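Just one protein chain is left out here, and the rest sit where they should.
So, subunit A:
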Amino acid sequence: MPGAIHAEGLVKTFGDVRALDGVDLDVPEGTVLGLLGPNGAGKTTTVRVLTTLLQPDSGKAVVAGIDVLKHPNEVRRSIGLSGQFAAVDEYLTGRENLQMVGRLYQMNAKAAKKRADELLERFNLADAADRTAKTYSGGMRRRLDLAAALVVSPPVMFMDEPTTGLDPRNRQALWGIIQELVAGGTTLLLTTQYLEEADHLAHDICVVDHGRVIARGTSDQLKAQTGGERVEVVVHDHEMIAPARDVLGRYGLSGIGHGEVTVEEHTRKLTVPVTGGAKLLAEVIRDLDARGVEIDDIGLRRPTLDDVFISLTGHAAERAEDENGEAPTDAKDRRKSRKEAAK
């Protein structure tokens, strides 16, 4: 039985760019799928297709049991979308924003008002309810945006980089809200550039790059696929990087996750995937010592999703730290889409 969100072979081209190159997804009801990928990988485009905002060139999409291409308006009744921008009217108060969205979800005025009050309370915005959204902080706008997406308690939610541009405290708070939502039975598709976020929130993860899903599985499965453990060494000064790399190279597993020693020059950190646990760690320390390599820190760790990312895509996840919340992905997608719309 197909899941609450199901996509098959989605293709979308903008000019000669294949933004989606055959994306398949399946999100079982009540679970969270994390769509992970670098900028321009096709995350936003996927969300736009699934939320009826963009017509794919080919492929099939079913959301909440409804065909997205055939019955977009029915789909809109069953979904909530929280995009990359906090899409709220900044000249309206928090309450007016939510009431408007409620009315446009075809609620009557009374029901929309009641629902707005509930959500303002729930999202800790009751005190600011009658101030214009212009006066809100970034975190408050995000919460208002999320509240707007939840006006009808949709069974299926889409969040496109929900925490981009938020400070750590607000990010944690938003994660809490998302977890409660999912505990309540909502199916969620979430895109993120923060590997930690996907690790934290998602049951399943799809890694996308160049418009294709290049890996899928649980966070643990992906990590296991990348290779068991890593030895991480921080050498005392830059001259010791080269000898340390020689030593570590001998322990590196070939074939899994490229098996290469990765070096971060500025932090003097070397990492290599290994098998053999603590015993091997002792050997590495002895070997390094024999070569006269002074170390500041050494440890054995499980792979992070960052490692998964690097080994799968060949490049590190580019993080959008832009405080405005304007992720470059989106800007690029938008330019492309606008070109499309102009035709």
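What we mean here is this: contacts are C-beta pairs under 8 Å (C-beta built on N, C-alpha and C of every residue); 3 or more make two chains touch, one makes a residue touch a chain; residues count from 1.
One rule holds in what follows: contacts and distances are computed from a predicted model.
Asker: Report the protein name recorded by UniProt for the chain absent from the figure; options are "Ion-translocating oxidoreductase complex subunit D", "Sarcosine oxidase subunit delta", "Methylmalonyl-CoA mutase" or "Transport permease protein".
Answerer: According to UniProt, the chain not displayed is called "Transport permease protein".
Asker: From the list A:V23, A:A41 or A:I79, which touches the chain that is not on show?
Answerer: Of the candidates A:V23, A:A41 or A:I79, A:I79 is in touch with the missing chain.
Asker: Touch as defined at the start, partner being the missing chain; which of A:S58, A:S153, A:Q172 or A:T218 qualifies?
Answerer: A:S153
Asker: Going by the contact rule already stated, which one of A:I5, A:L20, A:V101 or A:V261 would touch the omitted chain in the full complex?
Answerer: Only one of A:I5, A:L20, A:V101 or A:V261 touches the chain omitted from view, namely A:V101.
Asker: Take the complete complex as the reference. Which residues in subunit A touch the chain that isn't displayed?
Answerer: 48, 51-55, 73-74, 76-77, 79, 81, 83-92, 96, 100-101, 103-108, 111, 115, 118-119, 121-122, 132, 148, 150-153, 180-181, 183-186, 334, 337-338, 340-342
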